[in-house]
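Shown below is the structure under consideration.
For this depiction, one protein chain was excluded, whereas all remaining protein chains were kept in their positions.
In order of appearance the chains are A, B, C, D and E, and numbering begins at 1 in each one.
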Amino acid sequence: MYLADEAWPDLESYFESESLALVPLGSTEQHGPHLPEATDHLIAEAFAREAADRTGYLCTPTVTIGVSGHHRQFHGTMWVEPPVFREYVASLTRNLTSHGIDRVIYVNAHGGNVPHLREVGARLRQEEVAYAIEWMWNDSIPDLVDDLFEQNGPHGGPKETSMIQYLEPALVHDDRVRDARDGGVPSVDAAETVKHGSRTFYDAADNTENGVLGDQTDASAEKGERLFEAATDQLVQLCEWLDEQPFEDLLPKDHV
Amino acid sequence: MYLADEAWPDLESYFESESLALVPLGSTEQHGPHLPEATDHLIAEAFAREAADRTGYLCTPTVTIGVSGHHRQFHGTMWVEPPVFREYVASLTRNLTSHGIDRVIYVNAHGGNVPHLREVGARLRQEEVAYAIEWMWNDSIPDLVDDLFEQNGPHGGPKETSMIQYLEPALVHDDRVRDARDGGVPSVDAAETVKHGSRTFYDAADNTENGVLGDQTDASAEKGERLFEAATDQLVQLCEWLDEQPFEDLLPKDHV
Amino acid sequence: MYLADEAWPDLESYFESESLALVPLGSTEQHGPHLPEATDHLIAEAFAREAADRTGYLCTPTVTIGVSGHHRQFHGTMWVEPPVFREYVASLTRNLTSHGIDRVIYVNAHGGNVPHLREVGARLRQEEVAYAIEWMWNDSIPDLVDDLFEQNGPHGGPKETSMIQYLEPALVHDDRVRDARDGGVPSVDAAETVKHGSRTFYDAADNTENGVLGDQTDASAEKGERLFEAATDQLVQLCEWLDEQPFEDLLPKDHV
Amino acid sequence: MYLADEAWPDLESYFESESLALVPLGSTEQHGPHLPEATDHLIAEAFAREAADRTGYLCTPTVTIGVSGHHRQFHGTMWVEPPVFREYVASLTRNLTSHGIDRVIYVNAHGGNVPHLREVGARLRQEEVAYAIEWMWNDSIPDLVDDLFEQNGPHGGPKETSMIQYLEPALVHDDRVRDARDGGVPSVDAAETVKHGSRTFYDAADNTENGVLGDQTDASAEKGERLFEAATDQLVQLCEWLDEQPFEDLLPKDHV
Amino acid sequence: MYLADEAWPDLESYFESESLALVPLGSTEQHGPHLPEATDHLIAEAFAREAADRTGYLCTPTVTIGVSGHHRQFHGTMWVEPPVFREYVASLTRNLTSHGIDRVIYVNAHGGNVPHLREVGARLRQEEVAYAIEWMWNDSIPDLVDDLFEQNGPHGGPKETSMIQYLEPALVHDDRVRDARDGGVPSVDAAETVKHGSRTFYDAADNTENGVLGDQTDASAEKGERLFEAATDQLVQLCEWLDEQPFEDLLPKDHV
Partner (left out) sequence: MYLADEAWPDLESYFESESLALVPLGSTEQHGPHLPEATDHLIAEAFAREAADRTGYLCTPTVTIGVSGHHRQFHGTMWVEPPVFREYVASLTRNLTSHGIDRVIYVNAHGGNVPHLREVGARLRQEEVAYAIEWMWNDSIPDLVDDLFEQNGPHGGPKETSMIQYLEPALVHDDRVRDARDGGVPSVDAAETVKHGSRTFYDAADNTENGVLGDQTDASAEKGERLFEAATDQLVQLCEWLDEQPFEDLLPKDHV
């Protein structure tokens, strides 16, 4: 069920019987010469909408602009500062609870959002406002990702390329995947910006000239479909697991 | 040009030659028994995308969740607190300027966002970061709105109903427009919640039982089209006017 | 009853039997070549003190410096930033409740304070701390204002001029009212700073050279007296209405 | 020169030739059974206005509500939280500088404001925005205070009582000075709320039943006049000293 | 008992039976040519650890960096801004209460921290989170300090010199005490930076060239030992007094 399509009276029965919501979050940021800036929010929205369709759980509109300051050197990257992102997500989550939601899955497709969503989730749980957890599709299917790609990226690599080739093929510049690979770096390690255990880079531009990592020529819509199906399946299971938990079990444990 | 569809190298020439961006903003909130909660953000996005298409100016993704706490009593309304909304919009606007944008039109379709967008715009201008102004479609065509409707609402009234009937007809419950009218109030005045010059109401629920005002039976897709065309034309002209101004002329005047 | 004149034991019986306070708020900002910068806070204080005298309700000291950054180009304008104003008013209102006040009228005479007082009032009500509403004298008597003046301003126009001519005649430069009119603009419309529905001005200086609008030659102390009496009467009625409401009825309505 | 009484064109020559402003600050808080809650802001305003009159320097309106949470247990005390007070004063001071003010004297009559005004002043100086210092009348004439009173209070004691007897005699309940003394404590020491070097009290109510300290029977309007004249003289000298300093000399010293 | 040395199971019985904690706080800032920058935090830690050892109460790790911006001109001074310091101390105190602590002594050895610790303590008490008070060793033994030294400083004077000579003699440059005296000023009065009752200085560098006040040649380890013993005795008594109080008696008094 997609919240934004509904008139308010039609949401009443959902909130009476259910307490789970899926909130998609991504970014609008450079994804190399071949992928659209929308990449992350398209992926997040696709997963959240699909899982909502398959399960009947509620999906909210997508937060399209996230924590992407580390891509600022590339044309078109949009972002908000980390404290602002946290407050925006915290505020909308907190307010969702006024309708009876008490558990939320942040269906996230942007690595840069992760620590912030975890911080927000920890705070809301500690305050016993809601139990909100972050889910990122590739973390749910690490073995398949490893099987499919030699150099998966991460940012703008074959993993994300395959996904957009499957979800929004018209937005991929297939004729640039070779350039994407050749103009970027195979991996963070290859960029040699970790010194003696310290990550000495802060921006994508510190690692790579064209903004992306991995071997994009290894991508395909077919792989995208396999990834999408496998990860959607994981998300559906996560929804079901979460729905089954008594709210008390989701709250912080007592002091020893 | 829609920023999120583009790969970063394809945005370079725009930022070299242009400095204007359209940012659509709406809300996700109850709009009565007949309209989707997406109403405001659908309208904002439609105007911004259309004006961008017609003029070639850049349109960013839509901010879908705004200041809607005053609709909290109705199922599904989502919102962020006013300070959070202001910081979110200020942060993304401020950061857009890193690419060369120095003038922004907030294509807004939610009255509740107005004072906050004005506050953000005033601050950014005072700091000489950017010149950002708020535009709301119905304010640009007051005479046409008056001509078309006896009781225009505002919230969830025939004006917005016509617009969604035109833009997203599948999301309107046409069979409920009579109920929408009969279960709501004709206008804020009719709700009698202004006492001796003081607005004594804070929430939509203080004024109306079903969340909407005006006579929705007066709406039609044809009227929606007329409104959309007329206001788009205004927005296009606003873009052109804004583009023509030297940036110095947009900055605060000197002290007398 | 004026709080600041009393010794604390003499306030006990008021707080035991009553729960309403009038808080005057204005600005210290330019009001053209003929009016004092105190204009708004003098007017606010006069109404609040008069209504308190006539009804016996409590009046607090006046907040004299408000949100006036949009008058910054004119000598002497003082202001605080909007978030600071909101917190100042919210904090003093919140703390007033420690003595038993649960309803407050912000007797306001500065348009620039309005959205901020509404925001504070909404928050305090939502938190069930207090029910605080904004009242501005001219909004309570729109017909009389229309009857008395062709071009009422608003800022520094004949409406406010009449009021200061009545309340503090020594502070009006009567010999400059013609200059005030001729050096300003008749109305916001006449300044032509609304473009295609968008308010493209942020500062008073964007609209007018001398800081004021309207036809000040139309002002008189007699008109000031009529305005003062009529609006005071409205404020007295508002006090009485507010006092009669059970506190529960002033709180936010339940979720539908 | 009192800023609020002036029309903006009449302030131009002041700002062209001078850069100093006097900002009075006090509190609205209980001052025992005999003094009005306005005590502190009346005193602050009287000094600032008088010094401005004698010297020609600019005086602004008074900040009447300060940091008085420690008097919350007594009817009618109004206050704002410390961070809010600091931001309010910092914001209005910062903005005053837009007209050419670069040095400010906070003419303060409330001890509870002192550390906050010092913090604000330090910050503004460090940022090289303005040089603002706190002045409290009794600190400028310690010997005279000692000469005139055995037990001077401080809060609501004979010092402040004498001052209001002189400045606003109608607001003093002279028939309650004996009660004020007998129902309070002679001094903080006498309250025995300092334990082993630690101030274990936070509120006035921790020290005294009626909110005041000292021997109020020792007060008189004559003493008030002597205090007022002596301290005004100090304030005038402070204005003159401050005016003479080159702005560079008022800024922070360089790093050694 | 020193919290940081213990494994968590070994703290259980303490928290079951006791509710008091000692939190040492100091600064890392210049203390003249002869004393280490650690001076204040060494002293604070020594008192807190000693009192904890003698009484069995719990001592936490030391907050070593405080509010020292006023020493910024001297090499090596470290500091945090006042609002940050307050939040840091408030947050750690608030969180200590999760284990059962409800009363805290801030064993403080830096004057610049005092108003901030008082502000934090007042807030936590008002919220009924904890009762936390500030204790500074020299305030507990004023007579002894007066007896031992003609010119005690305060900053970097013989009082603090004696203390470090006793506690950490290896860190004192005994051969520089004469220079310390001759290059500094005897007292704040002697610096003549109080004008007409107003403290016109903000930084240590405004008063003194080498950063210190008083006559350091008057210091000795023997005096340090006397001071340490006498003040430790006071702190022990304060712990005992505080421990004896029912928590209700430590909370704010009721409204009169």
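Rule of thumb we're sticking to: contacts are C-beta pairs under 8 Å (C-beta built on N, C-alpha and C of every residue); 3 or more make two chains touch, one makes a residue touch a chain.
Owing to the predicted nature of the structure, the values given are computational and were not obtained by experimental measurement.
Asks: Give the residue, chosen from E:Thr64, E:Gln216 or E:Thr232, that touches the chain omitted from the document.
Replies: Within the whole complex, the residue contacting the unshown chain is E:Thr64.
Asks: In the full complex, which residues of chain A touch the absent chain?
Replies: Those residues of chain A that touch the unshown chain are 69-70, 72-75, 82-83, 105, 115, 118-119, 121-122, 125-126, 133-142, 195-200, 202-203, 205-206, 231, 234-235, 237-238, 241, 252-256.
Asks: Even though one chain is hidden, which residues of chain E still touch it in the full complex?
Replies: Contacting residues on chain E, toward the hidden partner: 3-9, 11-12, 15, 28, 30-38, 41, 60-65, 69, 72, 74-81, 84-85, 87-88, 91-92, 95-96, 98-99, 171, 173, 176, 211.
Everything that follows uses one rule, which is that only the chains that are shown with their structure count from here on.
Asks: What's the call on chain C versus chain D, same or different interface residues, using the half cut on shared numbers?
Replies: Comparing the two copies, chain C and chain D contact each other through largely the same residue numbers, since over half are shared.
Asks: Would you indicate which option in C-D, D-E or A-B repeats the interface seen between B-C, with over half of the contact pairs matching by residue number?
Replies: D-E
Asks: Please compute the C-alpha centroid of chain A, do the same for chain D, then give the distance between them in whole Å.
Replies: 56
Asks: Any chance you could list the residues of chain B touching two or more other chains?
Replies: Chain B, residues with two or more chain partners: 69, 72, 74-75, 255-256.
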